[in-house]
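One structure is given below, represented as structure tokens, and several questions about it will come after.
Only one protein chain is missing; all other protein chains are in place.
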Amino acid sequence: MKPRFELFRSTIILITLFWLGLFVLAPHVMVLITSVLSPDPNNLAVWPLNLNSYVNLWDSLYLNVFLDSLYLSLLATGICLLLGYPFAFILSRFSPLLRSILLFMMVVPFWTNSLIRTYAIKLLMGKKGLFNDVLLGVGIIDEPLQILYTEFAVIFGLVYILFPFMVLPLISSFDKLDRSLLEAARDLGANGWHRFWRIIVPLTSPGIIAGCLIVFLPAMGMFYVADLLGGAKNILLGNLIKNQFLVVRDWPFGSALSVSLIVLMALLLWFYFKANQYIQRKGGLDDDTLK
Amino acid sequence: MIPSNKPVLSLGSGLRWLFIAGVMAFLYLPIVVLVVNSFNESKYGHKWQGFSFKWYEKLWHNDALLEAFFNSLTVATLSATCATILGTLMALAVYRYRFRFRQSASALIFVVLMSPDIVLAITFLIVFMALGIQLGFWSLLIAHITFCLPFVVITVYSQLKGFDGNLLEAAQDLGAKESQVFRLVILPLLRPAIAASWLLSFTLSLDDVIISSFVTGPGFEILPIRVFSMVKVGVSPEVNVLATLLMLISLVVVIIVPLLLRRKT
Partner (left out) sequence: MCNVTESKAFETGVTETETTVTQPDTVIQLSGVTKRYQAQEILSGFNLAVHDGEFFTILGPSGCGKTTVLRLIAGFEPFDEGSLMVAGQDVTLVPAERRPVNTVFQSYALFPHLSVFDNVAFGLKMAKVPKSEIQSRVDEALAMVQLQEFAARKPEQLSGGQKQRVAIARAVVNRPRVLLLDESLSALDYKLRLQMQIELKQLQRKLGITFIYVTHDQEEALSMSDRVLVMQDGRAQQVGTPRQIYESPANLFVARFIGEINVFDGVVQRELGDFQYQVLLSGRYTREVRTDRKYQEGDAVHVMLRPEDLRITSLHGEQKRVGFSGQVLERNYTGQTLDSLIQLDDGQQLKASEFFDEDDPDFDYRINEAVWVDWVHGWEHVIPKQP
């Protein structure tokens, strides 16, 4: 009798551990191992162990790419937050039905695939594209601007692709915001400005941090956005990693680059949990945004 | 006239709507370009040169592109379904059972959620190489299922946490075995979360570029990879048609299918 009782339970536990072990834990460990192997054009990665790949990371060429993509990602994240925060705030005040419809509308463009959408943005930004047409038509400029293949184009593309990922955690933290707290603040004489900065922003800060994390790191990897909109100039870390794996075939160096990204992620997550602890200690918040 | 704050309010709500509309325009601008150009006589999407179904006809004969399109849909549907099933079971295991490595399991799910796509992509590439799995349909499916998993687990888990814990005990108390508790109580109550998870996974899978470009091989091409290879030499206008169709088909799947299902039950 007992084995039958346990069968369902054991099965799903086993499936869970098997899948996560094989397709999440093992691959991450393998990347770590690959990063300390030696490159080989035929076998991709071979013995002996060495730290050459990590030494190469400090080459000024790669360091510059790293700093450049850090800068582009930060800027894109900031703009996403500036647009996404009021968007989520306004949505949270709509009726549930209207909110679901608008959120649904935000998801619909995803079905055309982000690469194809990025390609459409490329069309918009060309010398003969809609952006230049409008600017020329209104008379702001006399001859077409070079929009494509600029930093602006890359940031525009990153914001476009990643915007919904900023909005979703923000919406969920606005959902948790207790309306009566705002009423209490109003009752105690806080005006709109104070209510915003002293109640709304602190209480939605878990959503802000989560949204920024979810946008910032992936932004550094968006190689196709840089390829299509940035031309050859503005290379993101993602382009570098992709080239190492699929073109140059230096897997150990590509892995070392990824490990640096993972380390950055770990640092940010550590910051995230510390910040959450701090907020909880300060404000007694119950946060499940990312747990 | 009675003094009223209504005009102020409507100004505020007018501004709000303007902002929402602006953001929506930003999100839909590229979509509009794609849809309009799918009917554009011109080969280059810069100028409108008249309405035409030309590209729809051409697509009909473009076997390679059509195949990539169907491959995309197939992978999205299959991976969404598998990820939903697998993720629901995982959420259940983490929620309901205390087992060795439970903490590690939830940490790993969290790692997948937070890892940038580019990192996930190379981890998949390396493990498929090490396991000797040929890059193609299966590698793509496994990768898509895995990166969709955390979204399913989080959606289902948060609904499970909202349950009255006594419900499951009540079922047990009334003589339900573990599998019956799952089938007769948990599953029906999880329906909204399961539907949402499926939709989210389907969407993420269709949208993905980065992971797919690392884990597909020449034997199995999906739409974004096909389009990416065209970018350098010029993307053919049939892609606009495909983008339009993809959106329409997804809308039909997402809106009509649930309506039909609801009528049945």
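Observations
Chains here go by letter, A and B, matching the order in which they are written, and residues are numbered from 1 within each.
Basically, a contact is a pair of C-beta atoms (placed from the backbone, for glycine too) under 8 Å apart; a residue touches a chain by one contact, two chains touch by 3 or more.
For clarity, every value in this text was computed on a predicted model and none was experimentally measured.
Touch with the chain that is not drawn comes from one residue among B:Leu78, B:Leu113, B:Met129 or B:Leu189, which is B:Leu189. Interface note for the absent chain: among B:Arg16, B:Lys58 or B:Lys177, the touching residue is B:Lys177. Remark: the residues of subunit B touching the chain excluded from display are 164, 166-167, 169-177, 180, 184-185, 188-189.
Just so it is clear, only the chains that are shown with their structure count from here on.
If you average the Cα atoms of subunit A and of subunit B, the two centres end up 16 Å apart. Interface residues of subunit B, counted against subunit A in their complex, comprise 16, 19-20, 23-24, 26-31, 33-34, 37, 45-47, 72, 86, 89-90, 92-94, 97, 99, 101, 104-105, 108-119, 122-127, 129-130, 142, 146, 149, 158, 161, 177-179, 182, 199, 203-204, 206-210, 213-214, 223-224, 227-228, 231, 235, 239, 242-244, 246-247, 250-251. Residues of subunit A that touch subunit B in their complex: 4-5, 7-9, 12-13, 15-17, 19-20, 22-28, 30-31, 34, 44, 83, 86-87, 90-91, 102, 105-121, 123-124, 126, 128-130, 160, 163-164, 213-214, 217-218, 220-224, 227-228, 237-238, 241-242, 245-246, 251, 254-255, 258, 261-262, 265, 269, 288, 290.
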